[in-house]
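For this view, one protein chain was removed and the others were kept in their places.
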Amino acid sequence: MTSHLPLLEIKNLSKSYGAVKAVDDVSIHIDRGEIAGLIGPNGSGKSTFFDCSTGLAKPDAGTVVLDGQDITGWSLNRIAREGRMLRSFQKTVTFKSLDVEENLVIAGQMFTFPSIASTFGLGKMSRQRIDGLRERARDLIKMAGLWDVRHQPAGNLSGGQQKLIQFASMLMPEPKLILLDEPMAGINPKIIERVVDTILYANKSLGVSFLVIEHNIDVVTSICQRVIVLDQGAKLVEGLPGDIIQDQRVREAYLGG
Amino acid sequence: MAGNSNLSIRDLRAGYGNLDILNGVDLDVPAGQFVALMGPNGAGKSTLLKTLYGMTTIKQGSIDWRGKNIAGCKSRAILGEGISFVPQGRCNFPVMSVDENLQMAAYTLRDAKVKADRDYVYDLFPILKKRRATLAGNMSGGEQQLLEVAMAVLQRPKVLLVDEPSVGLSPAAIGIVFDELLRLHADGMTILLVEQNTKKAMEVAERAVILRLGKVIWDGLPKDITHDELGELFLTGKMRGETEAVH
Amino acid sequence: MSLTETAQQARRRDLRIPLAAVLVVLALAAPFIGSRYITHSLIIALIFMLPAHGLNLLVGYTGLLSLAQAAFFGIGAYTAGLLAVTYGTPFYVNLIAAGAVSGALALPLGIPALRLRSTSFVMCTLGFVIIGQAIAKNWISLTRGDMGLSSIPKPYFELGPLSFTVSGTTNFYYLALIIGTLATFAVWAIVRSPAGRNMVAIRENETLAESLGVPTWHYKLIVFMISAVFAGVGGCLYAYYLTVVSPLTFQMYYSTTMLIIVLGGGAGMISGTVFGSLLFVGLTEALRITPELRMIAYGVSLLVLVFWFKKGCAPLINRFWNAIGGAK
Amino acid sequence: ADGTIKLGLVAPMSGPNARYGAFSMHGAELAVKDINDAGGIDGMKIELLNADSQGTPVEGVSAARRLIDQDGVDFIIGDVSSSVTLAIQPVAEDAEVLLLNAASSNPKITYQAGVGGFKWTYRNYPTDENRALIVAKYAAEQRGFTKFAVLSVDSDYGRSAITFTKKYLPDFKGEILSEDYYKEGEVDFRSVLAKIRDNGAQAIIMYGLADTTPIIARQMIELGIAGKVALIGNGEFNTEKTIKSAPSALEGAVEAAAWLPQFDSPESKAFVEKFTAAYNEAPNNHAYVHWDTVNLLAAAIKQAGSADKVKVRDALSKIKYKSPVGEVTFDDHNQARLPMILLQIENGKPSIKGAYAADIQYPAN
Partner (left out) sequence: MLSTIVEQSVNGIVTGSVYAIVAVGMTMIFGVLRAINFAHGEYYMLGTFGAWFAIDYLGLSYEASIVVGVLATIAVAYVVGQLVMRRMVGAPAESGVLATLGIALILQNTIILVFGGGYKFFAGGYIEPVSILGFSLAQQRILILVVCLLVFIGLELMVSYTRLGMAMRAVSQNVECCSVVGIDVPQVVLRTFMLGAALAALSGVLTAPVNVSVYGGMGELITFKTLPIIIMGGLGNVRGTFVAAMILGVAESLVATYVGLQFRDTVGFATLILMLMWRPHGLFSTQARF
């Protein structure tokens, strides 16, 4: 049994750029079924921490263990495909000239087609799989309030709409763990509620765990079971959301006054 | 009609290519006012700012600024008229250092005050000073956002069009940015702020304008609208208990 | 409601099927309609269409601008030519060998090249053409150097007891038409598959695709190899049709011709490549009416293309196709 | 007879190789004009149609196809580049159109013509083999050179001339100390020339391009080997322009060519004069061979008494054509037996050392 082990365990992760210690010996863990928050001032190393854990950047030191397997040094796509750990980007990125639906179908393909060879198939099986994905995509599109623009090229959508596509993409496949980098930035308050609901739903019903970077403190306190605070690359504190926002150090470094 | 230094928008229809996004926007902004533009995602807020800054195709309508119709002018000319713009999303020079980016921000200004201004923004955002030799593109998302706000400040505009400056900023940084906006406003700058952080926006702005589907559907004082009403407006375009939108 | 709908459909008849039928008939009857020169031009168009299809997979679908097609074209031509001249193997064997050798060589070449992004990749692939030519010139024991290969026999088939030779321009045209059609279908199948969607994802944003679990590196390598197979097959036809293969086969002019076909036709659209090969081969031939101004006019038409048909001709074709289809 | 005779000319008219096409075309044009002005061939005028090969096989074949099918020509002259000519051969054969080559020197072209295969290809130009033998022999026997450096153009022409040189050099106890080939358009030879300076070669064997010769010659001066190492081979060493560009480097150069402007015959001199008057520049070898080949064709038509291509072809096989440099006949491979002229630059002036013809030894098969 591995279930008592944490889902994700990162130990002593460090990354420097020249003189800047972007991530400085950070260790965290995410439990199965948990929604954890990662907060910290601008430039405290949150995104870099994501980059190093998901294979986009190479950490200088540290290990990443996912579900009992050491994935340090795996490539971004391997971590996504084999590790079933997905991440979103802080920068708004979409497949710009493809429409919303295609954007989501691409995101969904990864577990539906087990091998590269299978993706070259055009048979009935392949078609059915794609139809299934398309249906799922439509549901998510409705959730995100993008129904009216679903046939628009993603690049022509507003900033917030593109951010929503990113979020919906994460939910297309059913991964074990999703790392979200500021999913609510630039999203209108009403849709934020829906996004929050969707996260909670995915967590409860589908058993997906989350690690969320977010500057919207209300959201963090309402969804996260545990919050980790980074400051200047190092872990400052970790604890329950309620405690964290009362913490004097956090108030000084992050919340401001 | 309105005075000389008003920004007045009449029946503005604009968009991208053949696609119209703004469907007849009317808006008067007296000199020195601080307006928050809000609305759901895809309402056309950014499009409106871009249109004011000459970056979209205008089909119809006028934009009067200091007695001159600037609809259809090039961005450079509009900048020359004292209007500057902080777009949504990344807008800096990624492989130039922070210092050089700030230099570029004052590209059109060539006076001695430029340097003093730069020192001022460095004091305002110490993190930028710390990173002054870092390439802008290598900084964190929030740091870049601060840089972009700083770049707009350096242009010393009369009208500042700013699109979601709080995105990606920590609560502390949001505080600094909004305080700076308030200070600029106090110095007489006209500000059009687009925000999704409605709570914060309504705290600082004198007036709230709500856009939906390319039209102004509500225009009034921030205190006249509650948060729940705002959410309702975003979703349905209607206020709770009302049948017709105001204005 | 449904009544008016059918009435409308009846009024706007779908003209696509009749038009497609006409096009098929035209393609089949071409050698009997036009002169042999026209047939020849069509053969050249079909020969260049093959590497262009491969290039379209690279540029149009995967977003990798490559100039290496002439190198693989040359490798295919040499493979087929050498086999035909030294061993006298039948045509289809050489055709497969040409594709296979080109495709196989694309692997070691692709591994370093595909690590590069955009322009560096372009230059690296251009380097393959130049280095390919140097090898063809200097590895004399294999390639016969600048003397080249000549008198490549006519395509000959040996299927069990049956054997026949394709001779004459008309017959060669049908051979090229069959191969061209098969290749077009192959491209169609590739781009319609989920892999095709992944390729487009790579073109649109490689890092994002990667984060969504697309093994971009493998796809890029595979597509690079597939495109080389197409080029190799084209090279084989070239060798048989021209009967000579020389180091000149490795030349930038061919790479740019293929690129112009793909971009001018409309990158990322199969109809674009098919149309582009007809258009640009047709254009260079049509411009022969004025030998002095020919290349100048060709240059001007490239500019016209860039400014007035930004996405190539394919959007026009699609619009036309939809218009006659009666679709709204 | 009446009507016009359509004659197609395939040559590179555009692109980097246009410089060859330009001379070819002027040469052919001049001949056609002269013939037509003189009333044509038995009253038949020649119409010259030119088609661009761009120096590439595909375009060359298209050009030939168009001339044959669209314009209906029975006679084609072309191309300069051997690779293109080799590709056109089967097209001409297939269409039964007479292909007269005037400037490609790859021996294969006539290995596979006449009894070798293609019945419709004729070549009125010496092969690389001829030239290589004559030059090597002269350099060894008359000049006493034994140590050579190779610096030739990296094309079938430059390469095959050297291949044949190597075949014959041992007969004259010559050895090659270094071997380099330059790309068309190369402008920097200092490295190679320094190497040659240091390796003690007595002569540079150069089968090269006319416009590169002055560059090399000037750099020889720069490196101080002008006058110490001789240039031998072919590459328009003899024109006034070239010699003027670097007199000391070209002094003593030995060249073998199908034709030279200095060749002392009235017809040749008249050609030079006419060409210069018409185009404001002196003709080169390519201009001459194309001019001459048009005249050869005209003579064959005249002899055949008709413009019927089969008759003309038969006439060509038997012709004894008086060219400005001597009598031309064709062997059983449709290869012209041509005298090759050899000259040496002496006191800044080319001096002709003789005209040699050599029969080709065709490979047995």
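All chains are identified by letter, namely A, B, C and D, in their written order; residue positions are counted from 1 within each chain.
The working rule: a residue touches a chain if its C-beta (ideal position, glycine included) is under 8 Å from a C-beta of that chain, and two chains touch if they have at least 3 such contacts.
Just so we're clear, the structure is a prediction, and the values are computed from it rather than from any experiment.
Touch with the chain that is not drawn comes from one residue among D:6, D:218 or D:353, which is D:218. When the full complex is taken into account, the listed residue touching the unshown chain is C:65, out of C:65, C:221 or C:283.
The chain that is not drawn here is touched, among residues A:49, A:74 or A:89, by A:89. Considering the whole complex, the residue from D:47, D:71, D:93 or D:186 that touches the absent chain is D:186.
Even with one chain removed from view, chain D keeps its contact list with that chain: residues 13-23, 151, 154, 179-192, 194-195, 198, 210-212, 214-215, 218-219, 221-224, 241, 245, 279, 281. Hidden from this view is one chain, which touches chain C at 59, 65, 112-113, 115-120, 122-124, 126-127, 130-131, 134, 137-138, 207, 252, 256, 259-260, 263-264, 267, 292-296, 298-303, 305-307, 310. For chain B, the residues in touch with the chain missing from this view are 53, 55, 74-76, 79-80, 84-87, 90-96, 100, 103-105, 107-108, 135-138, 151, 155.
As a convention for this text, only the chains that are shown with their structure count from here on.
The chains that touch both chain A and chain B are none; no such chain exists. One simple way to say how far apart two chains are is to compare their mean CA positions; for chain A and chain D this gives 72 Å. Chain A and chain C have CA centres that are 41 Å apart. In chain B, no position touches at least two other chains. Across the interface of their complex, chain A is touched by residues 189-190, 192-195, 197-198, 200-201, 204-205, 207-219, 222 of chain C.
Listed in rising order, the residues of chain A touching chain C in the complex are 54, 56, 75-78, 80-81, 86-89, 93-98, 102, 105-107, 109-113, 116, 118-122, 126, 129-130, 169, 173. Put simply, chain C touches chain D in their complex at residues 35-38, 40-41, 44, 137, 145-148, 150-151, 168-169, 238, 242-244, 246, 248-249, 251, 253-254, 284-285, 288, 291-292, 294-295.
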